[in-house]
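Quick one: structure below, then a few questions.
Every protein chain of the complex appears in place save one, which is left out.
Per-chain residue numbering starts at 1, and chain names A and B are given in the order in which the chains are listed.
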Amino acid sequence: MHPAPSVIIFTVLSGLGFGMLAFLGIGVLDVQGVAAFMPFAIAFTFAVSGLIASTFHLGNPQRALRAFSQWKTSWLSREAWLSAATLAVMGLYAINVIFRESTIAPLGWLGAALAVATVFSTAMIYAQLKTVPRWNHWLTPVYMLTLSLAGGAILAQQTAAALLLLVCASVAQLLHWIFGDRRFAQQGSNIGSATGLGKLGKVRLFEPPHTGTNYLLKEMVHVVGRKHAQKLRVIAFVSMILLPIAIVATWPGSLAGTVFAAGFFVLGTFASRWLFFAEAEHVVGLYYGKHDR
Amino acid sequence: MASPNPTLDTSPKVSDEVRKTTCYMCACRCGINVHMKDGPDGKKRVAYIEGNRDHPVNKGVLCAKGSAGIMQVNAPSKLKAPLLRTGPRGSGQFKEISWDEALEIATSWLGPLRDNAPEKLAFFTGRDQSQSFTSYWAQNFGTPNYAAHGGFCSVNMATAGIYTMGGAFWEFGQTDWDRTKLFVIFGVAEDHDSNPIKMGIGKLKANGGKVIGVNPIRSGYNAVADEWVGITPGTDGLLILSMIHLLMKAGKIDLNYLSRYTNAPCLVNETPGSPEKGLLLRDGTGKPLVVDRKTGVLEPFDKAGINPDLAGSVDMDGATHRTVFQHMAEHFLSEDYTPEKVSDRCGISADRIRALAAEVARVAFDEAFELDQPWTDFRGERHEKMLGRPVSFHAMRGISAHSNGFQTCRALHVLQILLGTVEVPGGFRFKPPYPKPVEAHPTPHCKSQPKCPLDGPHLGFVRGPQDLALKEDGTPARIDKAFTWENPLSAHGLMHMVISNAHAGDPYKIDTLFLYMANMSWNSSMNTSSVMDMLTDKDENGDYVIPKIIYSDAYSSEMVAFADLVLPDTTYLERHDCISLLDRPICEADAAADAIRWPVIEPDRDVRGFQSVLVDLGVRLGLPGFVNDKGEAIYADYADYIVNHQRRPGIGPLAGFRGDGSKSGRGEVNPDQLNRYIENGGFFVEHVPEEAAFYKPWNTAYQEWAVGLGFYDKPQPYLFQLYVEPLRRMQLAAEGHGDRQPPDHLRQRIIDCMDPLPIWYPALEDREIDEDAYPVHALTQRPMAMYHSWGSQNAWLRQIHGMNPLYVPTKIWEEKGFKDGDWAKVTSVHGEIRVPVAHMAGLNENTVWTWNAIGKRRGAWALEKGAPEATKGFLLNHLINELLPPKGDGLRWSNSDPITGQAAWFDLRVRIEKSRPRKHSKPTTSSQVSPVGEGPTIVQKKVEA
Partner (left out) sequence: MTELPATTQRKLGLVIDLDTCVGCHACVVACKGWNTENYGAPLSDVDAYGADPVGSFLNRVHSYEIAPTGGGCSQTVHFPKSCLHCDTAPCVTVCPTGASYKRSEDGIVLVDESACIGCGLCAWACPYGTRELDQVAGVMKKCTLCVDRIYNENLEEVDRVPACVRTCPAGARHFGDLGDPDSDVSKLVAERGGFDLMPEQGTAPTNKYLPPRPKDRLTAQPVDISSLTPVAEEPKGFLGWLDKALEAL
């Protein structure tokens, strides 16, 4: 899949924002009033800017409200509802914390649940796609959720939770890579089944339907070199998991530590998310002679 | 359950009006419905083009190009006004001038030529469809130097067909698609008959029939072929002769057909040393003689009641004269043609050759059938049934565009005739006005005198040395050296030699080169780089070696940049055209038909239909045929000419709706004729009566019908020429007989090549070069969705073919270690190119190929300079040449068929090596300035008021 900046930014930042909101919702903050403003502002900024980034991917963003209509079937629609609901609930919660210095715990717990659900539904947008075998796996929501919460924990300065979640995320990430690398073959689509001609013999693309490119190729057929991907995986893992663990463990609770840990985490997550897209092979590539091994 | 979904208007109005005309995105000439809608300014715009269901050619279907016609009409590359060159030739620098100025300049250039030396005008046209008109103009101008593009296109096929059986494929005939069971197609990627062949193959398959494709490349028709024969280029003649060998040997030939309808029973003069040796014995009136098997008596071939004897012979003048058939038996049964002998060369196993011949024989003879249709033959014999043989053949440039192509095409026609599958149900059928034997065609004319029309039509079919276009001193009369000893039967001229000969001043120098609708500086020249050099070359005085060039194009093509004066044409939806029975009509086997184009939209630029411009020039030059005794214009414009011109009394460009509108073929001028065509969908059809549907050359009912329509003035039944006498007459001259004698250096070649029975010889280029140094054959194919260079200006089509890789077969791909994305250096004796490669498995293992004419010069066609057509696209033409490599004898040997002058595009041999990946294919030609700017970035068009 084409690693479009808008969707990478969306999933990374909103993941982070909702992850942090989840922690704020369960009341990890020990301050109220103006002092609580910054954490909420940070969480909301991440969540909202992620959501805004996602609209850059739209052909007709002015109609974005319509995306709320199909919650019965569409994960994207559910994500719209859930993110809006999270923002609303958590907004209310935050207003109370900041301006009325009152913590309405049930509201916070609801908001936290909604935040987690939002991230889950974001993940499901990808995980539901049979067409992208690498994503089409229960590990995808696990990968996104653990990362989202790990990031939230770092930002919310929850050392223990952060360390635990980073370890979980590392497992999720590694498994997602390991299983992901095999998913395409497992899932069973190949150029033979794509064309239905596989029964006759070995099929190869002779001529594509057009000599230039098209929307499908730009959007869904992205090929990364193995070596390049390996390198990025190492960078992502180090920056997203190892460095934050080291920093959080070494300087728990320190502001600088949090900033650095979060900084590395975000950079690493961008790399991981870039790979999440770039390495994901859409079955449509088969028609163009791609991904067939 | 009612749909909960949005309510849709499922019956939107399709358009405000439908105008029916004829497509010209290629030369197939399908009928189109042009849907018009009102634009924002209230003017009617073209909104959508679909096929016309009533049309005889396409019956409603349309190809990719046809549907994309709207983008051709909207193309930003359309020329806008007449252009006068301001920069150096080739630069593309012009200023726009008015039509008055343009026509005055043209008149001031051409007038003095006509008054002093008309041959100094060379007027050549491309694939236009008004050759009966353009030739009429050239004839009245008086220059001998006129032809259309046929000489480089497929004259081998056309002449071999006409000399053998009075017609060939495409324009002359087609398969009996309704009844054929086995269709064998040689060397065709697309052909002119684009839609009909596809419709035919579809129909045949639906009927359970089979297709055999003989082609080095398995794409298109060869992809759907049930059997693919991946032959080595240039060897089809051998394969066909081997099939003939097997069929003859097994007696799987139609003896009845051969004895009645061909010259197989005619007797070959075998008098030793006689100037008649090898010609047919004839009676006093010139009719070939045959032995009547019933009486053993010599009789004229057409005598009623005779039974011509294939095994007959007569003793006379001290020799036994045997039938053509006996000569054929000797010739074809020769061991040279056993499958084992030809197998290696053809790249096809002997078993497969046998299997092919057996399959053809099986279908022709075991699946023969009869139609309940009585008919009467030219000897007066009534037949109760029509015997059908459901094997049909088709072929085009794959066998034609080789220097042995004439004989190969001959061989294929002879194979069809031996099987008795021509003009029979299930076989190959002629389209009116064909069949038309050589005798019904003119001979070439070349006598030019100042201020006089030429002595007759330029092009024709030579019967012998007497018809060659030679001057008194024996030198060529024509600039292209057509109808000379180098290529005596060059019935379509040699357009590919014009620039080269004019540049060399061989046989003489010319003053003005006047071209129409041919991209001669680019894809239609055999060597693009050298032709561009010749067009820009200057003499010692600093003047261009070819002094003046006038060119008519509708678009900003590569050739435009090399013209001194450009006459911008309209597009096909903006003008009158006439697809005439005098020329290249749209007939089907069951019907005579012709068609028009008419301005369904008005041009929005200062352009004029070229034919109307020729009418205007004719008047300005005072050409007979265009002005009357008082010097007044006879025709106002081309539309006026179409309606009012008469070739013979009652016969004009259009056959339909003559007289009061009810007369077909012959009839007085009808001033309302064009309107009647428009009302009828742009065409006219007259069906062939059922009794006349088959056996046309010999069928009395057909002959009478044809006379009625004015194809000829009296019935002219004839025999198929398995043995072609005009060829033998050339050989006789080369053997020293007669007073017109070939130059000595050509004698042996004439004797070797011009065998009156089909033979095979290796391509001329193969003889001249080291085959080991250039082991690979290199070909082009036409993409179905592109028409030569025209398609690239089409925003839709160029997305399908925006660049062209060189396709390499598995053997070479692996040998050279190619990978996807690689580039190669490809070298021929004439040059070198660097191009992207791609792998193809369904390809003859010694052949590479690419799509034709995708490569473009930067700046042409209103494309951005970085367009893939110009950066990655390429022409194979840089590797070909119109001349063979020099032999050191000081002579210029043309790379053409020695019989017809057909350009030998497909004789090309190359060597291929891996090269470093590149950004640009090589050679890179400098860019030309676009006289029309560049196209817009976004195209999003919907006609709305």
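Everything below uses one rule, namely that a contact is a pair of C-beta atoms (placed from the backbone, for glycine too) under 8 Å apart; a residue touches a chain by one contact, two chains touch by 3 or more.
In this text the structure is predicted, and so the values were computed from the model without any measurement.
Asker: Can you pull out the displayed chains that the omitted chain is in contact with?
Answerer: Contacts of the omitted chain with visible chains: A, B.
Asker: Which residue from B:Ala795, B:Ile833 or B:Ala903 sits in contact with the chain not drawn here?
Answerer: B:Ala795
Asker: Per the definition of touch given earlier, which of B:Val808, B:Leu863, B:Leu876 or B:Leu908 contacts the omitted chain?
Answerer: B:Leu863
Asker: If I consider the whole complex, including the chain that's not displayed, which of B:Ala47, B:Val324, B:Val438 or B:Ala482 touches that chain?
Answerer: Within the whole complex, the residue contacting the unshown chain is B:Ala47.
Asker: Check each of B:Asn195, B:Ser580, B:Asn670 or B:Thr780 against the chain that is not shown and name the one that touches it.
Answerer: Reading the full complex, the residue touching the unseen chain is B:Asn195.
Asker: By the contact definition given up top, give the residues of subunit B that touch the hidden chain.
Answerer: Missing-chain contacts on subunit B: residues 1-6, 8-14, 35, 37, 47-51, 53, 58, 60-68, 70, 76, 194-195, 198-199, 201-203, 205-206, 218-228, 230, 246-252, 255-256, 259, 293, 309-311, 325-326, 329-330, 333, 349, 351-352, 354-359, 361-362, 365-366, 784-785, 793, 795-800, 802, 840-843, 862-864, 866-868, 871, 934-943.
Asker: For subunit A, which positions touch the chain that isn't shown here?
Answerer: Interface residues of subunit A facing the absent chain: 1, 57-61, 63-64, 66-70, 72-77, 80, 125, 128-132, 187-189, 191, 193-197, 199-210, 212-216, 218-220, 282-284, 287-288.
Heads up, the rule we're going with is that only the chains that are shown with their structure count from here on.
Asker: Just curious, how far off is subunit B from subunit A if you go by their C-alpha centres, in Å?
Answerer: 62
Asker: Can you tell me which positions in subunit A touch subunit B when the two form their complex?
Answerer: Counting only subunit A, the residues touching subunit B are 204, 206, 209-212, 214.
Asker: Please give the residue numbers of subunit B that touch subunit A in the complex, ascending.
Answerer: Those residues of subunit B that touch subunit A are 219, 799-804, 840-842, 868.
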